[in-house]
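Note that one protein chain is taken out, while the other chains of the complex remain in position.
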Amino acid sequence: MFYAVLEGLRRFKIPHSFKFVSIITLYARWIREGRLKVDPSWNKEGLKVTVQDPCKLVRQGLGDQVAEDLRFVIKAVVGEENFVDVYPNMSNNYCCGGGGGSIQAGFREKRMRFGRYKFEQVAKTGADIVVTPCHNCHTQLIDLGTYYKGKFKAVHLWNLITKALVR
Amino acid sequence: MGAGSVLVVGGGIAGVQAALDLAAGGFYVHLLERGPAIGGVMAQLDKTFPTNDCSMCILSPKLVEVGRDLNINLLTLSEILEVSGEPGNFKVRIRKNPRYVDESKCIACGQCAEKCPKKVPNEFDRGLSQRKAIYLLYPQAVPLKYAIDPRHCIWLKKPGRCGFCAKVCPAGAINFEDQPQELELEVGAIILAPGFETYDPTPLENFGYRRLPYVMTAHEFERLLSASGPTRGELIRLSDGRIPRKIAWIQCVGSRDINRAKVPYCSSVCCMYALKQALIAKEHIKGPFEAAIFYMDMRTMGKGFEAYLERARREGVRLLRSRVHTILPAEEGLLLHYVDEKGNLKDESFDMVVLSVGLKPHPTLPSLSQVLSAPQDEFGFLETRLLENRPGVFVCGVGAGPKDIPETVVEASAAAARVENLLAEARHTETREKTYPPERFVFPEAPRIGVFICHCGINIASVVDVEAVTTFARELPDVVYAGHNLFTCAQDTINRIVATIKERQLNRVVIAACTPRTHEPLFQETLRAAGLNPFLFEMANIRDQDSWVHPDDPERATQKAKELVLMAVNRVRLKRPVPLATIKVRRAALVVGGGLSGMQAALSLANQGFEVALVEKSQELGGFARRLFREVYGKPLKVLAEELAAKVASHPRIDVRLGVTISNVEGSVGNFRTTLSDGNVIEHGVVIIATGARPYLPQGRFAFGYGEDKRVKTLLEIDELLERKDPLLKELRQAVFIQCVGSRNEEHPYCSRVCCTHTMEQIIKLKEINPELEIFVLYRDIRTFGKKEILYQKARELGAVFIRYTPERMPQVETKEGLKVLVFDEILKRDLVFEPNLLILANGIVPDAASRELAQFYKCATTSEGFMLEAHLKLRPVDFATEGVFMAGLCHYPKFAEESLSQALAAAARAATVLAKEDLPAESLVAQVDPRRCTACGQCVALCPYHAPSLEEVRPFGLVSVINPSLCKGCGNCAAACRCGAIQVKNLEEEPVLAAVEGSFGRIWY
Amino acid sequence: MLTEKIREIAKKLLEEGKIEAFLCYEGTSHPFRNRAVLVKSPEEVKKLLWPSFGVINLATPLQKLKGQKAGILATGCVSRAIVVLIQEGQLKREDLFVVGVPCPGMLDPSKVRDKAPEIIDVIDDLKDEVLIVTPEDKIKFSREELLRNNCQECRHPVPPLYDLLLDFSGREKSPDPYRRVQEIEDLTLEERWQWFEREVLRRCFRCYACRQACPLCYCPTCFVDDSRPQWVGKTRDLIDTALYHLVRAYHLAGRCVDCGSCEAACPMDIPLRLLTKKLEKEALLAFSFEAGLDPEAPLLFTSFDENDPEDFMLTSELKASGKI
Amino acid sequence: MAEMAPLLITPETRPKLREIFEKELSFVNLDLCLTCGMCASGCPASGIDGLDPRKFLRLIMFGADEKILSSQWIWVCTLCDRCRYVCPMNINIARMVYRIRGMVPKEKRPPNLQRSCELQKKTNSTGIPNEDFVWVVNDVLEEARQEPGWEDLKAPIDKKGAEYYLNQNAKEPTVEPEEMVHLWKILHVVGIDWTYSSKWWDGANYCLFTGDPEDWEYTLRKQVETIEELGCKYYINTE
Partner (left out) sequence: MSWEPRIIAFLCNWCSYAGADLAGVSRLRYPPTIRIVRVPCSSRVSPAMILDALKSGADGVLVSGCHPGDCHYLTGNLFARRRFFMLKKLLEFVGLEPERVQFAWVSASEGDVFAKVVSELTEKIKLLGPNTRFRKILGGKI
């Protein structure tokens, strides 16, 4: 978890010489610098894509800036017209219910109930794909999809990037 | 030079009130305003609480007064560059920015704005509407002059291009070469009234402002309601034009929020304006309408505010004690997801959400404080101690901290008093007398009546067919002019009336508009300015008594308006010119009550050079302040009171009378004769009533064991323990406070305003002495308004736990075996039982029983609760309705010692506006006796409470009744009682009344 | 006996110069008419007599003797009229010498007139019998029957104000002073209006004799003669006549001493007194006020009391019914 | 829920939890709560087990410590901090939940969660041996290189001096190894010098949620040591 390292370094005052950065930030930088060329034309049927802002990465992590980068990358990868946003989002997003060890804690029924807002919000966009740049969100969104019979698929961002990769 | 003039910075209600009081007090005022017109935020309001008066209606007479006062130099579009010198002799460099319109030529006809192609967002309407690059701030602006906005004018950006306005202007007033001017003012003192800015909620994106449609700030909503607003007062959603049938208000947006908004104080006014907007919105919408307010504490602690809250509840406004995390988009509206007081999750959709935004220091405040080296406090407002920021520089209004309009007006007058104290000797040294054109001798002329009918925005025109009434009036005999205007009280219309009177040689004027009680003086001034005797005038009230009360019957309301106009015409035709009477002012004041307020008022007046008699019924000065141990302006109140008492006792111009009450009063403003209980008689021109109030003694339903168990005490008793550092306080383990003891119930339906803050101060002191002490506070609404919110936060920080109770489920106290306090906690849905070693009752303040009797001596009234009834709750909070009688302190309403001191100064300033004059206008429409018909039966002499009539030998008629014009008040009692018809009241004889009655049947009276 | 007492006292007063003139009654050629007379010398005293038909209230001519020290014969109502005039500044107490008579009541000429076609004399024993002498014979009537209405309903036969009271036993206070008023009050609203229209409005032809006779109507310009504004029409229109009588009666509220001059003066015998008697009754019940008893007391309309009745008001009625 | 018996609050009922939050973690501002309900209205866990953030604080205020420590709610809350995002008094409920979780004895905590933290302290959250991780990576790499154009795809492990260090969530190597290839391809195209590490490579760290700061610190320090050893300039946290 992004937050585990970010907050850990701060709270436990662990000296370190490296700079801690999120892959999302790098995706965006690389695309902007042209080092990572992507082409959205693969998305011929115009699959509609929405996004899940992971709490630990956005609200408790790098805030709206990284959420903007996340959207920049997705639009670049699936085509701006195919992206549809959820509301509320970014630093004020709904927590999907997967974090805080709740998946491991095993209270499935309560976890599903926790995630109902997230499900309704994503379902409402009518998106076919929801990008989940965090493993807990990924698992949880899949569970919510099955539990509430949603029609969206939860994927990591790298899946879409590779589809749009230009060598 | 300069000591006799004052610089007032800021043209809002604070600056306007201070300027008017100073000008009336004999000082020349330079009123500096940033924008193109004065009026400030109050001009943007639609209605004002708690009276629901239309804001412009009560503000515009004051603005017009400023515009016309010879002793107020209005400097618009101006700002301060530099200040030097010291109190009594400041030099101020001002920059007057170019208006690009010649003020002397512009007649505000509006042609320029029509032709100007450049549309820009209108900041007066908070950007909801558009205005042109050349614009008028608002329809009733004072001065009513157009101005060009240099940031948007095409010509000014690229000279040579556009310039349509100059081509079209009939008066040739446009001047693109206008340059900023710098002027140097010499003034004796400076009053800062910088006003405020409302909080911009964009950073709180969870409220969705500017992200979701239908979310607007309360400031914008106020413009939506206003008749001069973007939709002319029609309440619709600007985005889709639909009528919002269900609106939610969200409180504390940008207040009491140390997290995202970083605003720790409470803005004091948002609860009240939300209630008002809910009530007024209901009025603007025909058909079903629902309002809900989401709040933390409903803070209605001003005078008349609690009753207003109850009225809102009665009219169906839902008050939900819960706050909303995020406003969500819904189909054609918004969805609010909230947890109600009982803890149940609720989803409710609304058509519109209004964010009750708080008050912030004005963005220009930092530069102002820098230029004037006026220190700011930790919230960014200007520092003040009893309104003084630094020697010679005073601050009033929201510039010094969040407050509502009545408090602002009090502070403005108080600041004026502080200035008058400083510059007492320079009074009248730089003021000019007002001159009127010579009065035209109209006696021989046949009546030539002019009828002016008002739209009052939509208030009249939306019901009464104003055109039809105008054409009806035009055909009446002797009516030579009939016209109608959008706002007759606006400056331009007033000037047009003056011009029409001269052009058409009118000798009588009828104005069909609102109530004469508020606007008659303004229009009479207009007649005088046109050289016409002010009494050749009659008003037809076609708004408050016609359009507003017959909205669903426009046809018969229009017919009624016609008849009201005819009645006015019949009545005015018979009116004759009456000379303006004046009475000599006795330059001395009487102050009743020697408490904090009385002493401060007396001191201020004495320092201004007026003789003062101070009457106190007890044997010592200081009153209740002696028994309070709060810190006020850095000193214990007890010490402050004793200092004031010493100053008063030793002041050469203050005659202190102890152990004396008032037994009789005669006379009126300018010369009162008050007889004291010891027989002495005091002659004075004005009187300030400062008789204070007393604490509520817990009893009946609100006893809570008081008197039965000695561990149950009131706040004041705890003050005494704290003062004595009583060892008992150290052994305490658990203490419980109960708030609203004796306030906010049927018997005392008002909030005593001070108890919540008093409780917080005591918690902090108790915790200092005994950190281990556990404190629980049972409350209904914590009302630590304004900067006092910091005390509430400190109390919580120190561990005090607050538990809310409702009147339906009062806390119970048992004193049989040990002291037990039981209360139901809504959040845990459980009863909590405490076993405190000390139960402290936050008892309220109740009016003094003698208030009503004292008020009647001066022909004043008290409110139903027993406090003194002021002339106008909002704009005349220290004046009584009776001229020359003012009030200060707790007898007006419960308030803090600081507020009492301010109100005392305000009362002194208001009294000074009378004492500063040699003579005062007296009642001109007085009774007269026709000696030929008088039989000296003496009935009139026996009737008159003012002893105006008396029987005297008058050659050649013998003994007849003669009426002393300076004593007669014009009530007409003697005229109605005189069988022989010998007595008639000027312009109020039998005939005009009968003529009016004939008019109501559509018949002319000749 | 009563006449002699009157002549005796008048003669004494004139001789002692206490008074310059004495205002009393004298007989006339008409068997049942008396008229006021002013005697200035002791010799003329023999003209004076106790007037069985003294319908004119001497207080009216008394006002013309301003400045002269005058004596006056004063029955109960005349004395009360004098008190009211003193209260209203029209007479000065020190100019008057009031010879009070415990009034036996006076006879009503209209009633006597109807008793016989031709009457040559009327003998009144001032107690209980009256003899009407006709050319044929003498008819005896009970005095009560011929008494004037106001004397039947008189509440104050004994004069409240006098310098000297003749010792004579006059009438008792009337036990039922408001009998006739009650009769009208008992009628329904409709009937009362019809009574008013029939008895007053249709018969009055606006000769204003009532106003001239009344001692308390001394206004230089009466409201009815007012021209700016002329709100009461001069015509015999019912409403104008109604306005005149109503305002005249209202102007006497708390002042009228019920001396009956108005009714006696009215050529059409209109029961004018009932209007003022009604107001007298209301003033007594509501404010326990009676006119002309004490020169120092305030008048009805120049005084008030904290708990004057206000249940007649609409707001009191609405409050009682819980509507406001 | 029916109204329970009255809660007796005498000077003796010393609320322990509240004591901790006032003394040790005073920055959480527990006492400043205005009971306005904003947190409760925004928290997805509101209403579960009849609890919501406001009620949770209230229970602490009145010392219902047992009820809290034994509730499942503290495990349902995901510490997502959405309540503090709007709280006018900036009350850090997530931090309090974290502290309370730490006070629950290890054996009473949700077993899987506690175990995955224990595993984390040994190798990684799923507990697969580090060697297996290395093996799987190379195996998948082998296979991925078959794809035309990706012959020289790399997935370096323990490459000293690499500029970027990349952590790897234990789920992929354990359950769906081929998911790792996508990122490798991307990094390959971008052409950065990166490396995994063979130990302490796991991006997930469930010790963040069990409530024992020392576990979280231990696992994190291990990671830092590994990276410092490798001398990487950047530490990339994977998706």
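Read from first to last, the chains carry the letters A, B, C and D; within each, the first residue is number 1.
What we mean here is this: a residue touches a chain if its C-beta (ideal position, glycine included) is under 8 Å from a C-beta of that chain, and two chains touch if they have at least 3 such contacts.
The shown structure was predicted, so the numbers you read here are calculated from the model rather than taken from an experiment.
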Chains shown that the absent chain touches, full complex: B, C
Residue in contact with the excluded chain [from C:Glu8, C:Glu43, C:Glu185 or C:Asp269]: C:Glu185
Residue touching the undisplayed chain, where the options are B:Val92, B:Leu943 or B:Ala982: B:Leu943
Contact residue for the chain not shown (choose from C:Phe141, C:Phe168, C:Tyr218 or C:Trp231): C:Trp231
Interface with the unshown chain - residue positions in chain C: 184-185, 189-196, 223, 231, 233, 236-240, 242-243, 246-247, 249-250, 253-254, 275, 278-279, 282-283, 286-287, 300-302, 304, 306, 308-310, 312-315, 318, 323-324
Interface residues of chain B (partner: the chain not displayed): 51-53, 283, 515-517, 541, 543-546, 548-553, 556-557, 559-560, 563-564, 567, 856, 859, 861, 864, 881-882, 925, 943, 945-946, 969-973, 975-977, 985, 988, 990, 993-994, 996-998, 1000-1001, 1003
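Criterion: only the chains that are shown with their structure count from here on.
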Between the pairs B-C and B-D, the one where more C-beta pairs touch: B-D
Separation of chain A from chain C, taking each centre as the mean of its C-alpha atoms, in whole Å: 110
CA centroid of chain A to CA centroid of chain B, Å: 55
Per-residue multi-chain contacts in chain D, two or more chains: 82, 85-86
Multi-chain contact sites of chain C, meaning residues that touch two or more partners: none
Complex contacts: residues of chain A adjacent to chain D: 1-5, 8-9, 11-12, 14, 16-24, 26-27, 30, 35-37, 55, 59-60, 91-95, 97-102, 104-107, 110-111, 113-118, 133-135, 139, 156-159, 161-162, 165, 167
Chain B contact footprint on chain C (complex, rising order): 88-90, 218-221, 223, 226, 228-229, 231, 251, 298-299, 301-303
For the chain B and chain C complex, residues of the former touching the latter: 932-933, 935-939, 942-943, 951, 959, 977, 979-981, 990-991, 994-995
